[in-house]
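A protein chain is absent from this complex, but the other protein chains hold their places.
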Amino acid sequence: MPEIALAPVEHQFENAEQQREAATMGMWVFLATEALFFGGMFLGYTAYRTYYPEAFAEASRHTLVAFGSINTAVLLISSTVMAFAVRAARMNRRGLLSILLLVTASLGTAFLVIKGFEYAREISEGLLPGPKFHIETSDPVHAEMFFYLYWLMTGVHALHVTIGVALIGFFALRAWLFDAFRDHDTPIDLLGLYWHFVDVVWVFLFPLIYLAGRHS
Amino acid sequence: MTTATLQAEPQPVARVARTYLNERTTIASWLLTTDHKRIALLYMVSITLFFLIGGAAATLMRLELLTPQGDLVASDTYNKLFTIHGVVMVWFFLIPSIPTVLGNFLLPMMIGARDVAFPKINLASWYLFMGGGAFAVFSILSGGVDTGWTFYTPYSSTYANGHVIAMATGIFIAGFGSIATGLNFIVTTHKMRAPGMTWMKLPLFVWSLYTTSIILVLATPVLAITLALMALERAFGVGIFNPSLGGDPLLFQHLFWFYSHPAVYIMILPGMGVVSELITCFARKKIFGYQFVAAASVAIAVLGFLVWGHHMFVSSQSIYAGMIFSVLSFMVAIPSAIKVFNWTATLYKGSISFHTPMLYALGFIGLFTIGGLTGLFLASLAVDVHVHDTYFVIAHFHYIMVGGMVMAYLGALHFWWPKITGRMYPEWLAKLAALSIFAGFNLTFFPQFILGYLGMPRRYHVYAPEFQVLNVLSTAGASILALGYFLPLGYLLWSWKYGKIAGPNPWRATGLEWTTPSPPPKDNFDTTPIVTEGPYEYDPRATEAELRAAHA
Amino acid sequence: MNEMHPTPRTYIINCVALLALLGLTIAAAYLNLGPFNTVVAMLISLAKGGLIALFFMHLRYSKPLIWIFAGAGVFWLGIMLVLALGDYLTRGWR
Partner (left out) sequence: MRTFFNSLFPPQASNLAPKVDAIYFALLGLCGFVALLVCLAILFFCVRYRRGSGADRTPPKWRQRPFELAWTITPFFIFLGLFFWAAEVFFGMSRPPRNATEIYIVGKQWMWKIQHPDGRREINELHIPIGQPVKLIMTSEDVIHDFFIPGFRNKQDVVPGRYTTEWFTPTKAGSYHLFCAQYCGTNHSRMVGNIYVMEPAEHAKWLAGQPAPDSLIAAGERAFRNRGCSGCHAPNAAIRAPLLDGIYGKQVPLSDSSLVTADDQYLRNSILLPNKQIAAGYEPIMPTFQGQIDEQELNAIIAYLKSLWEGDVR
C-alpha cells in the first residue's frame, strides 16, 4: 500500500494535489496487481469447472448457501458504511469517522466469524481436502479439487479481510485519538479503495462457490 | 582518437561539493536512505553479488560440459547448478538489473523530479529484494534445488528433493519487491514530470522503464500465486497441479508462462531504452522515428502478454491454441523489428564516435538481432517441435539476455558512471573488456545453436560423445567471457577513487540528468527545471564543425 | 474531484441495488437455465462489481487515467482467462 504521508507534503512533491493524485493512482495500480493475484486462482477454478462441471456442481451443493449469502450482504453493507466513512473524513468529522470505521471493522469481523463457523462445520463434515476428506458423490476426486480451490480462494480472501479489519481498526483509533486525518483524508480514501476491492472479489467468489450447482 | 573526444574540460573543484554520496556517510544513512540514487547503489552492489553467484554456477556447468561423461560433478549437483544459475540470473540479476540500478538512479532525474513518488516504498522494495535473496541463498547453501528455473509440476511439487519451498518463498518475496518498483515507476512517470515534460518529450529510456513497469505490475502477481500454489501442493498435498489428484500439470505451465514470457520483455525493454539513449548521443543525432520507437515499447508490453503458450507447443496443449500462440509470437516480433531498423537509421548521417558505451550499444543491436531472429525459428511450430528444450533455445535466450541485456547494462553503467561517481572509467581498458566480452560471448553461444539443431537436449549432465567438439568451443568461449567480465569489475572500482574527474556532462549529452553536477546533490535539482526542448536535440553538423574548429 | 461527489442518497441507493442484485443472483441460481446459469451469475457479479467501483470507489468521478488502470486489471485478467481457456476448450478437437 502506498505510504501514508504524515507531513502534509513530502519533499519530492510540489504540492498536496500532486501528492494526493499520486497516492490514489498508486493504490489503483496496486489493486490491479491484486486482481491478477486472485486471477491465477480464478483461472484454475474456471479451467477445472469447464472440465468437471458435474463434480463442481455437486461439491458446490455441500456448501452453506445461507451463510454465504448473509456474508455477502455483510460485506456489501460494510462497503456502504466505508463509503460514508470516507465522506466523513473528507468533511473533517472526526467522531463520525471513527465510529463509521469501527462499524466497518465490526462488520468485517462478523464476516470472519461467520466464515469461521462455516470452516468449522466443513472440517467436521470432512470437506477439508486431505486424508480425512470424504464426500458422497460420484466423482470424489474432482469434488476434492473444488474444495482445494474453495479453501484456497476463500482463505486468501479471508486473509485480505483480516488485513483490512486490522488496518481499519488502527485507523479508527488514530482518527479518534489524534485526529490524524484532519485536512488529510487521503489515507482513508486509500483504505476505502482497498476495502471495496476486497468486497468486489467476494462478489465474484460468492456465485462461483455457493451457487454453482443449486438448480439441479 | 584524442581529438575526436568531446569531453568538456574537467572542472576544477574548489571546495568539496555536497553530493548525494557525501551528504551523510554513516552506514545507517545508507541502509535507511530514501534517496533514489542511494537505493540504486544498494541495488547495484546486491545484484553484482548475485551475478557472481550465477556466474560461478555457469562456470562450473561449462567446466562439467567439457567432457561427455559426468566427471566433474554428480548429476544432482549439475541439476542444482543450472537451477541456481537460472533462478539467480533471472530473478536476482537480470530482472532487477537496469530498472533498479539505472532506472532508480535516472528516472527521477530524467523527468526533472526530486525523487520517485514513494521513496519509502522504494527502500522497502530493496529490503524485499534482499529478503527474497536471503531465502534463495539459504536454499542454495542448505542443499540446493534441482527443478530448473521453470519449476514444472508435478516434478517440483512431488518428486524433487531439495529446498523447493524456500526457493519459491525467496522468489515470491523478491517478486513483491519488483511490484513495488514497478508501481513506483508508473506513478512517478505519470505524476512527477517537470513542467513542460510532455509524453512526447520523455527520453526513450523513460518510456522503456514505464512499459517495463506495466509488465512488472501485471505479471508478477501471477508468478507469486503460481509459486504459492506449487509450494502448497508440495507442503500439504493440495492437488491443483497434480494429475494423480485430478489436477492438470499444464495449468501450472500456463500460469508460469503467463508471467515468464512477459518477464522476458521485462528483461529486454530497459536494455532497448538504454540503447536508444546511447545511439543518439554517440551519433549526435535525433533518434529516427521517436514516436514509433516509443509506441513499439508499448506494443511489446501489451502483445507480450498474448504469446506465453509458445513455450508449450509440445506440452500437449491443444494444437489450435499452439497455432494462436505461434501467430501472435510472430506479431510480437514486429515492434522489435521497428526498433532495430530505427536505431540503424539513426546512424545515417550521424557523427559517430566509438566510446565504450557505444561499442556496447552496437554489440547489443547485432546480438539482439541474432537472438530475436532465432526466436522466430522457435515461434515456427514445426521447427520448435524439433528444437524445443535443446541447446538451440539456450543459445536463443543467451543471445538476447547476455548478448543483449547484459551488454546494455554494461553500456549503461559506463555511460552514466561519470554521473553516478563523478569519475571517468579508463577508456582503453574498457574497450578491451568490451571487445573480449563480445568475442567470448559469440564463441560461447554460437556453437550452441548448432548443438541444438543437432539435437542436444538442455539440462543434460552427460551427453552423446559426438557433441563434444562444439561443447569444448563453448567452454573456451565462456572462459574468455568470464575474464571479460572481471575487467570492468576491477577498473570501475578503481576509477571510483582514481578516475579522471568527469564534470557534469562529459558526453555533452542532452537530457535533464546531465544538467546537474556529477555526482548530483541529494535533491537533484536546485530549482525544478522547465522543459522546452525534445529529448534528443543533437546536431551532427555542429559537432563536426566544432571538431574542425578545434583542429584549425 | 471535489466538485462532483456522490451524496449519501447515492450511497444508500447503491447499497439497496447491490442487495437486490444479491437476491436476484441467489434466485436465478435455483432456476434451471442450463449453461446460462453461469452466464447470468457472472453478469450479475459484473454489475455488482461495477456498481461498487463506480460509486463506492468513486470511479465515476475520477479522471480517465484512473479508469485506465482500473480497466487494466480487468483487461489483463481477461487475456489470461480467454487464451488459457482457448487451450482447455479445444484440447479434445482433432
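A, B and C are the chain letters, set down in written order, and residue numbers restart from 1 in every chain.
Here, a residue touches a chain if its C-beta (ideal position, glycine included) is under 8 Å from a C-beta of that chain, and two chains touch if they have at least 3 such contacts.
Keep in mind that this is a model prediction, so the values were computed, not measured.
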(request) May I ask you to name the displayed chains that the omitted chain touches in the full complex? (result) A, B
(message) For a quick check of understanding: of B:51, B:185, B:445 or B:460, which residue touches the chain that isn't displayed?
(response) B:460
(request) Would you mind spotting which of B:45, B:314 or B:483 touches the chain that isn't drawn? (result) B:314
(request) Could you tell which one of B:176, B:210 or B:288 touches the chain left off the display? (result) B:288
(message) Given that one chain is not shown, which residue among A:54, A:122 or A:179 touches it?
(response) A:54
(message) What does the interface between subunit A and the hidden chain look like in terms of residue numbers?
(response) 52, 54-55, 138-139, 141-142
(request) Just the residue numbers, please: which parts of subunit B touch the chain that's not shown? (result) 3-4, 70, 75-76, 79, 146-148, 150, 152, 154-155, 158-160, 243-244, 246, 248-250, 283, 288-289, 292, 313-316, 319, 322-323, 326-327, 330-331, 333-334, 337-338, 340-342, 344-345, 347-354, 362, 365-366, 369-370, 373-374, 376-377, 379-383, 385-386, 388-390, 450, 453-455, 457-464, 466, 469, 540-541, 543-544, 547
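Going forward, only the chains that are shown with their structure count from here on.
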(request) Compute the distance, rounded to whole Å, between the mean C-alpha positions of subunit A and subunit B. (result) 36
(request) Would you please write down the residue numbers of subunit A that are in contact with two or more other chains? (result) 25, 29, 32-34, 36, 39, 43, 47, 51
(request) Would you pick out the residues of subunit B that each touch at least 2 other chains? (result) 190, 218, 222, 254
(request) Give every residue of subunit C touching subunit B within the complex, in rising order. (result) 65, 72-73, 76, 79-80, 83-84, 86-91, 93
(request) In the complex, go through subunit B and note every residue touching subunit C. (result) 190, 214, 218, 222, 250, 254, 258, 305-306, 308-309, 317-318, 320-321, 324-325
(message) Going by the contact rule set out above, which residues of subunit A touch subunit C in the complex?
(response) 24-25, 28-29, 31-36, 39, 42-43, 46-47, 50-51, 65, 69, 72-73, 76-77, 79-80, 82-84, 87, 90, 192-193, 196-197, 199-200, 203-204, 206-208, 211-212, 214-216
